[in-house]
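One chain of protein is taken out of this complex; the other chains stay put.
Then we have chain A:
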Amino acid sequence: MTNNILSLFQLCDSNFPTGAFSHSNGLETYIQDGRVHDVATFLQWLDVYLNEQLIYSDGLACHLVYKALVENDLDKIWSVDRLLHVQNLPRETREGTQRVGQRMLKLVDVLYDIPTLKAYAERIQTKQSYGHPAIVFAIVGRYLDIPTIPTTIYYLYSAISSLVQNAVRAIPLGQTAGQKVLADFQQSLIEATNKIQNLDEADFGIVSPGLELAQMKHEHVNIRIFMS
């Protein structure tokens, strides 16, 4: 069991080369226009991003895909993959997430031999599916026998910790301040994971207007260090 948890931790490590470090998911738009400029304003953004967007997309997807894996319902997984892609209306976040998902899949495929993952890769290859990190992560979590709730919370942790690293570089914040944000944010991750347990498909893809607009506007931000 310990080894399995370590194996999933490997995917959460910021050194796991999925390319997540080049995506800010619209945060850079707020940094550029000065609305996110310190720990307090970054925390406001992070809280809305987690609770008004991420739980309804990646978080809920992780939960639904895990359930589908338990029920051996592969079609459900492919339909979640499509929903994740088409609900992401800002082009950069949509294409960026897809790229991260595909890179994560390739890496994991080298590490483990998981039939569902191979089927997913095959569908992406033949353009029947798009690729998304939350789906890859749920497949690995299930394969490693990590229960659904920890799988979801580790996924959220990995997504949030990449964004904290990116904020440290871009705002910039001190390294210590970044670690403090991550430590303080634990309770939010626990609450978000609990909320996800009570969501269903009818809640999928709810977006927050301001965040989404900033993600669209990032396409035309003047100085960009991130791709989204």
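Convention: contacts are C-beta pairs under 8 Å (C-beta built on N, C-alpha and C of every residue); 3 or more make two chains touch, one makes a residue touch a chain; residues count from 1.
Operating definition for what follows: contacts and distances are computed from a predicted model.
Its UniProt record calls the unshown chain "Urease accessory protein UreD", which is the correct pick from "cysteine desulfurase", "Nonribosomal peptide synthetase protein VioO", "Sulfur carrier protein ThiS" or "Urease accessory protein UreD". Taking the complete complex into account, A:Thr41 is the one of A:Ser7, A:Ser22 or A:Thr41 that touches the chain left out.
Contact with the chain that does not appear here is found for just one residue of A:Val86, A:Leu111, A:Ile190 or A:Ile225, A:Val86. Contact with the chain not shown here comes from a single listed residue; of A:Cys12, A:Ile149 or A:Leu213, that residue is A:Leu213.
What chain A contributes to its contact with the hidden chain is residues 30, 35-36, 41, 44-45, 48-49, 52, 56, 82-83, 85-87, 89-92, 94, 203-217, 219-220.
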